[in-house]
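The structure appears below as structure tokens.
For this depiction, one protein chain was excluded, whereas all remaining protein chains were kept in their positions.
So that you can tell them apart, the chains are marked A and B in the order they are listed, and the count of residues begins at 1 in each.
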Amino acid sequence: MAYYVTTLLVYGGVDIIACLALSQQFGIGGVTNFAFIIFQAAGAYAAAALSLPPDSANGAFQTYVGGLQLPFPLPWIGAAIAGGLLALPFALLVGKRLRGDFAAVGLLVTAVMANLLVTNYRPFLNGDAGLALVPAPLSGHLDPESARYQWGYSAVALLLALVTYVFLQRITRSPYGRTLRAMRDNDVVADSLGKNLRSLRTQMLVLGGAIAGLSGGVLVGFINLWDPAAWGYAESIVLFAAVIIGGVGNHRGAVLGAILVPLGFLEATRYLPPVGGPGLVPALEWVAVGLLIVGFLWFRPQGILPERRRRLAAAAPAAPETGGPPAVVRRLPVAATPEVVLEARGLTRSFEGVKAVDDVSLAFARGRLTGLIGPNGAGKSTTLAMLAGTLAPTGGTILFRGEEITRLPAYRRARRGIVRTFQLASEFKRLTVYENLLSAVPRQRGDSFRGAVLGRRYWRADERLAIERAEAMLDRFGLTAHGDTYAGDLSGGQRRLVEIMRALMTEPEVLLLDEPMAGVHPELARRIGELLLGLCADGMTIVMVEHELGIMDEFADPVVVMAEGRVLAEGTMAALRARAEVVEAYLVG
Amino acid sequence: MNIFLASLAFGLVSASVLAIASVGFTLQFAVTNVLNLAFAAVMTASAFVAYFFNARGVDIWVAALAAVGMGAVLSVLLNRFVYSPFQRRGTSPIAIVIVSLGMTLIIEYGTQAIAGPDNVSYRMNQGPTLAAGSFRLTGAEVAIICLSVVLMGAVHVLIRYTRLGKAMRATAANRDLARNSGIRTDRVVAVTWIVTGALCGLAGAVFAMDAGTFGATSTDIFLILILAAVFLGGPGEPYGAMLGALVIGLATEISAAFIVSDYKDVVAFVILLAMMATRPSGLLGAKV
Partner (left out) sequence: MSAETVRGLAVGVHELTAGYGGSPVVHGISISVEPGRVVSIVGPNGSGKSTLLKAVVGVVEVLDGKVHVGDRDVTGWSPENVARIGVGYVPQVDDVFAPLTVLENLEMGGYLLPQRQVAGRVEHVLEVFPRLRQMLKRRAGKLSGGERKMLAMGRALMLEPSVVILDEPTANLAPAIANAVLAEHVRSLALTGASVLIVEQRAKAVLEISDHTYVLAGGRLRMEGTPAELAASEEFVDSFLGGGGSRAPISRDA
């Protein structure tokens, strides 16, 4: 009985650790790693190979690499390192280029293939038969068969689960965790705000891999054997089922899911009396796992414990009253002669041979709000996207303060101060308005893995400043009442405001706005326009695509007219109205 | 040289089986927008239906028709009761992939629960062996190659010259415009599930013939080959899938002859990941 209970407890601890790691990767970071189980396997094999004696010692009954006979806890540490290292090559799959579902398929295929290779190649890890007689930790000093050892092992497994939970919560509740969730909700936008997607996703893979590896090490130390049948690709799906059922984006949900699915459901049925032919019960278990996944995704996609809204009040104390709102933007000296901040030379972009933007050369002077107008499909948004780096030009160069940035990825341009907004709604839906704004603040102490690990003490002061800025921003745009609302629940106009505010939170030097006023009340649009002019006076350079000519009349100078992918004319609106070809192309036709 | 010729023969058979599956898979993805990873599971279930009849004395080529029917019916049901409701609700592509994995478990292990865990073989006459030096093919293998070539021709005719096939391409290219042209795209999608499901079922039967023995989870690895062929040619590109199947089929079998046969699928795997990392739209691809 004691053996049964301790076995359940150890399995429970291991499952919780694994589900937490997956919850971090998938639920928080949005990385769909269908190869998850191979990281647990890597840890288990590593722990086994590090703790076993050299394979010659057991008369070649099994063959494997390693056999270092390292003392506890080195095998467990090795397990975590193996899981983490194995994740590194997958950095190639998780950049911006490959669709998320395709990358997930790549990972799934990797899991199947890895299992096949290890199964077929005996010298590496004893192939199909797997490794047996893996020494239990401290077996030289303690008796692994004793009840005390078993209970102790269970306690250690559960303690590790608790430590994992606390550690991942610490990371998730930090500015870094906020960045991860932002990337999960909309990766292209996160990229445009200066988040390095490939690096963040690789961190998630490595962190999740390391924790999964540790779970494998803990497991193999207890059951003392490990073979390919233990880590078929479908085992990853069981863990996904657990996280989905428990609640995606909520670590408590992952714990609950671990208890319900791999532990409760599968362990419970393992002790059912055999019904029907051999293998019937296991087969039906898999069917049930499949039904659970599909059923939950249909009936309760948010899981039993849905992701919790992170209210700001809970995250930090209210900001003290300060004298006047802090400045929104770094003040830069406005030079006497307008300095060209951003310049496009011969910019060209073709889609399947059709030139959407054709040899466009533009220079944007510091402190000016340049308007970009033209009929639909004239290439305005395409030009903006190329300036921001979200779209690669097929020809031409882009210079930022005289330096070529044509090949610079979007996130690095954002870090240098070129930030864009999007024409379509692009708020981070499952982040509150506050979180949307805070996610954009650059160079936060807590917005890195290291900062998150160092904890709230390390980043709290920094965060408070950011919150003050966010509060001032909300105040200025009249959205204070909605600070703790999910951005996805706002009206269309309010979401546009969130986007503009978020872009401003980055303190950009160049702000690229793609139809920022669409759907915004005219009264408010005017106020935004005035605010933008104020920012320009402080040295910001703004490029704005906008259809509402009234807005352009009032705020933009100069205005660039595009048609058919080319620049047709440039000047003040008044001057443009006097030019026949402009009027012809755009104004009245 | 002898080894090469022998493996070339194997490769042609593999490529033929793979082409049927890959073209079905890629066409399904193009028109329905579902990345249906349960495709291989449907293959297995269909292969078992053929086995059911074959074991009761029906000639395997006749029993294969039952597999065709099973593939079509199962695929239509999958769409009707699973994918289509999820799509209508606006579920993300990644969640649909997770759903398709759930369906994989249900179909594969449901098949195992019914058919039992043991591997089975069709009873079939391999027919006279054709040989030119070490290039050898059994009669059944020749039949598989011919069948595949005929089917590829049929798919070509379907998508190039028939009203239905063009409607499938139109739906894949621009579903909204197809509806504005009066095409009932939900019907076109439903018919696509029938056609690609039939290809899937047939692929299951010929896969089982080629493999010799098979079980409920035998197609897990074959799915990698399908995906490799599909991604090599470009997801959603039927001609790309044909080319991809030829390359992958030959590459795996020929490499098997010169490396160790246990690792022949690694070639497909490496090609797949290399394509994903460098050129996700494939060699012929535009639709990504």
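Keep in mind that, in the parts below, a residue touches a chain if its C-beta (ideal position, glycine included) is under 8 Å from a C-beta of that chain, and two chains touch if they have at least 3 such contacts.
In this text the structure is predicted, and so the values were computed from the model without any measurement.
Touch with the chain that is not drawn comes from one residue among B:A50, B:I94 or B:A167, which is B:A167. Checked against the hidden chain, the listed residues A:R148, A:R308 or A:R577 yield one contact partner: A:R577.
Against the chain not shown here, chain B presents residues 163, 166-167, 169-170, 173-174, 176-185, 286-287. What chain A contributes to its contact with the hidden chain is residues 352-354, 375-378, 491-492, 518, 522, 547-550, 553-554, 563-564, 574, 577-578, 580-581, 583-589.
The criterion applied here is as follows: only the chains that are shown with their structure count from here on.
We define each chain's centre as the mean of its Cα atoms; on that basis chain A and chain B are separated by 34 Å. Of all residues in chain A, those touching chain B in their complex are 32, 34, 92-93, 97-106, 108-110, 112-113, 116-117, 120-121, 233-234, 237, 240-241, 244, 276-280, 282-287, 289-294, 297-298, 301, 352. Within the complex, the chain B residues that touch chain A are 35, 37, 82, 85-86, 91, 93-99, 101-106, 108-110, 112-113, 116-117, 216, 220-221, 223-224, 227, 231, 235, 262-263, 265-266, 269, 272-273, 276-277, 280, 286, 288.
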